[in-house]
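Below, a portion of the complex is reproduced, with chain positions unchanged.
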Amino acid sequence: MSIPIVKLSRGIHVMHQFYRIDRLRWSALSESARGEALACLQAVRARYAAASHPRICTYANVGGKADLAFIAYASELAGVGEIHRAFEAAFPVGTLAPVYSYLSVTELPEYVTTEEDMKNTLVHAEKLEPGGEAFEKRMAEMRARQAEYEHYRLYPELPDWEVMAFYPMNKRRQGGDNWYALDFAARKKLMAGHARVGRKFSGRITQLITGSTGIDDWEWGVTLVAHQTDALKEIVYEMRFDEVSARYGEFGPFYVNLRLDPGDLWVHLGL
Amino acid sequence: MSIPIVKLSRGIHVMHQFYRIDRLRWSALSESARGEALACLQAVRARYAAASHPRICTYANVGGKADLAFIAYASELAGVGEIHRAFEAAFPVGTLAPVYSYLSVTELPEYVTTEEDMKNTLVHAEKLEPGGEAFEKRMAEMRARQAEYEHYRLYPELPDWEVMAFYPMNKRRQGGDNWYALDFAARKKLMAGHARVGRKFSGRITQLITGSTGIDDWEWGVTLVAHQTDALKEIVYEMRFDEVSARYGEFGPFYVNLRLDPGDLWVHLGL
């Protein structure tokens, strides 16, 4: 066998999948076939249990669009497909119907903090003398924090909070509201305001932004984890007034999910 | 079992579900299986019968888009899912096909009446002296009324009127008609005019506005209850001329339903 190894220059592949259970076929399964499916899914979850990747996390969808979902993380393209097939193979054939899927990759934010940005912060906000000892110490700290942040963006380890929401999005290209016609500085400034809203929700919302231009039907995938449903509403609503979203954001479907390992999934869904 | 408890800071979860009956599978049921399903659904309705929550209300859809529907209210995210599964489990497997669903949460209106607003009303409209006894008495009354109103918004108890309509909606963000580019004062003023139209229909229409930004595909869910079908038409039509809707409203699908408890549902649908 010679499945090609397709990696990224940096970062990993991320896959979101949402399914319905075919209740008619499920009801025809024997008790032991259901138990076997659960054991099989638990084995898949155990096999892909790295903190970052390869990893699979399972969810119950709430709201009626789907029954269950997973997010998979893998360095190779075939690898993410392999987790996908392993998840599906855990279910007796015909009991799982696909509802929605999304493929994206982790990426560094385009408007990343530069050495220049750090210097400006130290000189203007912290009033430090460039080249001085205090300055260099703070620069080292800032570089380390930035490196850590960039590592998180490329090899994310989302906290295992109770609720997960997913939606894809675009930046608008339309008449006077054309994001891609703005210059870099204007975009960076707009995104900085956007990031400030995100930071206000620290501790309530953790977000993972993955890139999908050229890969799936929207430009980014947004995964939010939270402890409360209204935190999801508040952050997305508050950001909607931010010029980045107000003028340039276009949003796909929203999926709200409960973080449940296979055993609890079985209980919650009555499988 | 450890299904996570996901509550809101304040308010509750609301779920709307619309279904078709698979008549072919239904017709294959024995008389007793149909009766059992009815008994089962009546038990679900009885179990979730709180005035506010946990609560389920059942409906017959009229018009051809669906056959039946429910609205569920629950404090927890898993709780609303639990009512959802209980409703579906009442029907023999394969006899119920999902048509449309909506998940939202109750919320306080953003443009809520403030202490400042109340004062202004008393000073300018009622000509009362700030700090005087009459003033303080009226302030206390207004605060109490406002608290009651806010409680209704967060823990609603919709009157059990004959007709229920549901539709989701967005505020537009497009070229010159960008709601999210307006400042708070402008939006508050526009919404006040909108509310005046709503009040004109008092006694004919009761509305429940729930928030779903970041939770489902539109920003709000609107549930209207009425005694007459044309009251639904009149309020939505009249509001359409209001600037809030004329320039900024975008509307999803409309579902019109008859309020029927399970027994009457069985009769109306010939189940």
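So that you can tell them apart, the chains are marked A and B in the order they are listed, and the count of residues begins at 1 in each.
Here is the rule we use: contacts are C-beta pairs under 8 Å (C-beta built on N, C-alpha and C of every residue); 3 or more make two chains touch, one makes a residue touch a chain.
Everything quoted here is computed from the prediction, not taken from an experiment.
What's in place is 2 chains of the same protein, and the file's complete complex has 5 copies in all.
Definition applied: only the chains that are shown with their structure count from here on.
Per the C-alpha superposition, chain A sits rotated 70 degrees relative to chain B, a value rounded to a multiple of 5.
One simple way to say how far apart two chains are is to compare their mean CA positions; for chain A and chain B this gives 31 Å. Considering their complex, residues 1-11, 13, 15, 17, 77-78, 80-81, 84-85, 88-89, 93-94, 98, 101-103, 105, 107, 173-175, 178, 180-181, 211-217, 219 of chain B touch chain A. Residues 23-24, 26-27, 60, 62-65, 162-163, 165, 167, 175-177, 224, 227-237, 240-241, 243, 245-247, 249, 253-254, 256, 258-260, 263-264, 267-270 of chain A are the ones touching chain B in the complex.
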